[in-house]
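A single protein chain has been omitted from the complex, and every remaining protein chain is retained in its original position.
Then we have chain A:
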Amino acid sequence: MLVKLRFILWALVGVAALAGIWIALKPPAELPSTAEMPLDTIGGPFTLTGSDGQSFNSAGLNGKGTAIFFGFTHCPDVCPTTLARLSKLRKQAGGDDAFNIVFVSVDPERDTPADVGRYAELFNTPVIGLTGSVADIERVKKQFGVYSAKAPLPNGDYSVDHTSTVFLMDRNGKFVATLAPEEGEQVALEKLKRIAA
């Protein structure tokens, strides 16, 4: 009897040791990515701040499809490249009215409503620039499964690493598809046509 109990106790010690080893060796959590989000939970209603400084509700986008991109105005390469690409493809998909292009700042500490407005205007086509309080932006990032983090630059300034996936929503604000920068123009155009009026 005692031998059996001793055996069970030692077995428990063994299990605990293995669990400890597993915890120690387990790979670190990966960056959160939209791929891990159940697709039907992406998006949902939100309220942010428009370039005029007034509150902007996502209900105002309904009636048209929407391509939403998260970025920041001090972003010199990926953000303007994405917005330029969306603008060009929208013309091919049916014109400037075919769907909304929305730019949401993930750098609300620097990006004022006027900043996102000026940035959006650069593309000579309607682009809706949005920013908000840090809490507002965090909430919307979570709704879309968007990641962002400051990355320091050598001169004390910072850049922002961020999800560069574009989210395509239908005329009722329901998630349709994502569009990655790596996807070819033809694939991108086909996807955008699905949300075009």
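Brief remarks follow.
Here, contacts are C-beta pairs under 8 Å (C-beta built on N, C-alpha and C of every residue); 3 or more make two chains touch, one makes a residue touch a chain; residues count from 1.
Following the convention adopted for this analysis, contacts and distances are computed from a predicted model.
Not every chain of the complex appears here, and the one that does not is recorded in UniProt as "Copper chaperone PCu(A)C", selected from "Carbon-phosphorus lyase complex subunit PhnI", "Copper chaperone PCu(A)C", "Simple sugar transport system permease protein" or "Nuclear pore complex subunit".
Of the listed positions A:Cys75, A:Val104, A:Ile137 or A:Leu192, the one in contact with the omitted chain in the full complex is A:Cys75.
Against the chain not shown here, chain A presents residues 30-31, 33-35, 73-78, 80-81, 83-84, 87-88, 114-115, 118-119, 121-125, 147, 151, 153-155, 157, 159, 161-165, 178, 180-182.
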